[in-house]
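Take a look at the following structure, please.
Heads up, one of the protein chains got dropped from this complex, but the rest are sitting where they should.
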Amino acid sequence: MIKQLHFYGGIHPAEDKVAQSVPIVEPPILETYIVPLQQHIGAPAKAVVAKGDQVKRGQLLGEAQGFVSAPVHAPTSGVIREVTTCLGPSGAQVPALLLASDGEDTPAEPMPAIDWRQAPPGDLRQRIAAAGIVGKGGAAFPTVVKLSPPPNKKIDTLILNGVECEPCLTADHRLMLERAEDIVTGAQITAHILGAKTILLGIENNKPDAIEVMRQAVGDSGIKVCSLKVRYPQGAEKQLIYAVTGRKVPSGGLPADIGCLVQNVGTAAAIADAVCRGKPLYERVTTVTGTPLVSPGNWRFRVGTTYADAIKLAGGVKEDPIKIISGGPMMGMAVYSLDIPVIKSTSGILLLSQDELTQFDVRPCIRCGRCNDSCPTGMMPGILSVQIENQRYELAEKWHVMDCIECGCCAYTCPASRPLVQHMRRAKAEVQAARRAAKAKAEK
Amino acid sequence: MTTVILLTVTGLVSGLAIGIVVKFFGTTPNPLEEKLLELVPGANCGGCGFAGCEGYAKAMADGSAKPGACPLMNDAVVQEICALLGVESEPRKPMVAVVCCSGDDDHAQRMAFYNGVNDCQNAMLVAGGGKGCVYGCLGLGSCARACPYGAIEIRPNHIAVVHPELCVGCGKCVLACPRRLIKLTPKSAPVHVFCSSPERGALKRKFCSAACIGCRKCVKEAGENQVSMNGSLAVINYDNPPDAAVAAACPTGALRTTAIMESTKG
Partner (left out) sequence: MAEHMSENTIRLPDTSKLVISSSPHLHEDDSVRRIMFMVIVALLPACAAGAWFFGPRALWVLLVCVASCIASEILCTRLMGREVHVDDGSAALTGLLLGMNLPVTAPTWMCVIGSVIAIVLGKMIYGGLGYNPFNPALVGRVALLLACPTAMTTWVAPMTNHLEWAGVNSVTQATPLGVSELTAGALPFSYWNLFWGRTGGCIGETCVPALLLGGIFLIALNIIRWQVPVFYLATVALITGVTHWLAQAQCAPPLYHLLSGGLMLGAFFMATDMVTTPLSRKGAVVFAIGCGVLTSVIRIWGSYPEGVSFSILIMNSLTPLIDRWTAGKPFGTPRRAPREVKP
């Protein structure tokens, strides 16, 4: 067993993983699904079906446009009722297809299964791209892009992320308990594609059952299961790499720079599905939880299930929530509509009750330094936030604002309740805009 | 006594030194530039597109800027500068900024209470700010803070309103608005479309009672060459603007003469 390594800084919020003992439930087929054509980072998919078309489960609805993009597949069989737009969790309108299901759930002809041990990596990459697989940890970056590192960067270590350090969320935990074999297969496929020698699986030690199940599942496959100290944000890419390998991703660099690649366990399971069963990615395990809910749990939702349907499946609410969050409580996005659909990256739907609400207050920093102590990237969020308030973005860049991973540790510990993460996001956007402008100027 | 002598000598020597340095190493300012510097307004608003008034004066002196680019100068000063530079003065159109949105709290639906940094650009990062219309004014005052002339007011019902009598048309607010709602329009144009949403009319109606719903009544009233349609949004041809009477044709009040809209509540 690897020594319980951890990273610098971090916090330990209340875990509140109430749904961790609730097995994953397969929900019934719903009447309608609203399937966004952009469920990933990058260019939105281009619709290949039109209004009135009959589709089958798993059929291609939208094809990827460009390299950093991903196709979208039908969650069930039915009719495309409308080509429209829908609200995404970020508050922007995204193109979407309204699919009225016929209740039959007829599957489309699956892609042929591939014997991955014999197949060349190129074929496997192609399959992963065709199955529309994106990172299921939250950022939804197209997996095939991640699996195609530049030739000068050799990846020797694949790290599976089963940490699930976000409080409240239990989807990955349940997935590890229930689909351990698929996760192992997915990891082996990924390692095969990359030619990685070492596979490490990081799990926080508050999930002893998952550690046990995964240890049994890996058998003698050479995958090493690492039990990690419970500390948020243990599951952040750079922090996880440091914890399990001791390597540090250079500031401003990528894990590939030090020969590592981090993949969520959900993504690994989806890769196994795509390669061994020819099944594209149109469903995911999502935790629906929060004190206002009648019965929190974990569901295998088809993409396009609206939050309203998800909450209905969780038995509705006992009291009205004050916040609805897409994702976990530390990094999730607050949303204001129940018409938002579950997408490939929705790891959780969290409802907060009135007495769990914490308000941000725009009061001055009292320089207590707690943000400093908790920041896993070693920045000084307190000083940065004051610079950003004064719109000194170029100064913030010098003080390393671009290293911010938006984990929220600083704002969690801030006794003055300053909206520090929002300041950082704003500064990052401004610095990026300035860099783009400078680049455009240099090219001209 | 020695102190007095010492200080006097020190003063004389350093004065002489400064004089010599200025004489031999100092840059001789361009006399034309100096004259121009006296004529530019000195507000440093950046409306001309150069770095402050000094930058503009310099650019005019070397011929890379036109005398009419400053929104703040009156015609007499422009004529004077033209005479100095020996160029023909071009006719200028005084511009004024208009916030093309009617979505105040009385007309547009607010879907959620926003809690965070009191700034539109920051609010945009949080679920788009929580306004039903994702194209509407957030009313948190990024433009008002960017305005060097204090011409933008955030009304109590959360909408930005430009006061045309204070606005010089420098365009700073245009860049500050994250929703790109602010347009520079000719001061002479009497009516504007106070809506910027490209959505379908029905969807706009759902969230805002004062949106342009694309009914084409104004087009019929004023004619295609004065008002045209871009999807379901009326667009005024500012080269040939319609007169104020056309506003009466608008059923929602999106097309009107004044920025401030009467409250429909109470």
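Read from first to last, the chains carry the letters A and B; within each, the first residue is number 1.
Rule of thumb we're sticking to: contacts are C-beta pairs under 8 Å (C-beta built on N, C-alpha and C of every residue); 3 or more make two chains touch, one makes a residue touch a chain.
Quick caveat: nothing in here was measured; it's all calculated off a predicted structure.
Of the listed residues A:Ala119, A:Val317 or A:Ala429, the one in contact with the hidden chain in the full complex is A:Val317.
One of A:Ser21, A:Gln216 or A:Thr358 touches the chain omitted from the figure, and that residue is A:Thr358. When the omitted chain is restored, the residue from A:Ser21, A:Asn205, A:Ser251 or A:Gln432 that touches it is A:Ser251.
Where chain B meets the missing chain, the touching residues are 111-116, 122, 125-127, 130. Where chain A meets the chain that is not shown, the touching residues are 7-8, 11, 13-14, 157, 167, 197-198, 238-239, 242, 245-253, 258, 292, 294-295, 308, 311-312, 315-318, 320-325, 327, 329-338, 350-352, 357-360, 363-369, 372-373, 376-380, 382-383, 399-400, 403, 406, 408, 411-417, 419, 421-422, 425.
As a convention for this text, only the chains that are shown with their structure count from here on.
Listed in rising order, the residues of chain B touching chain A in the complex are 111-112, 115-119, 121-122, 124-130, 134.
Only residues 89-93, 333-337, 359-360, 362, 419, 422-423, 425-426, 429 of chain A touch chain B when the two sit together in their complex.
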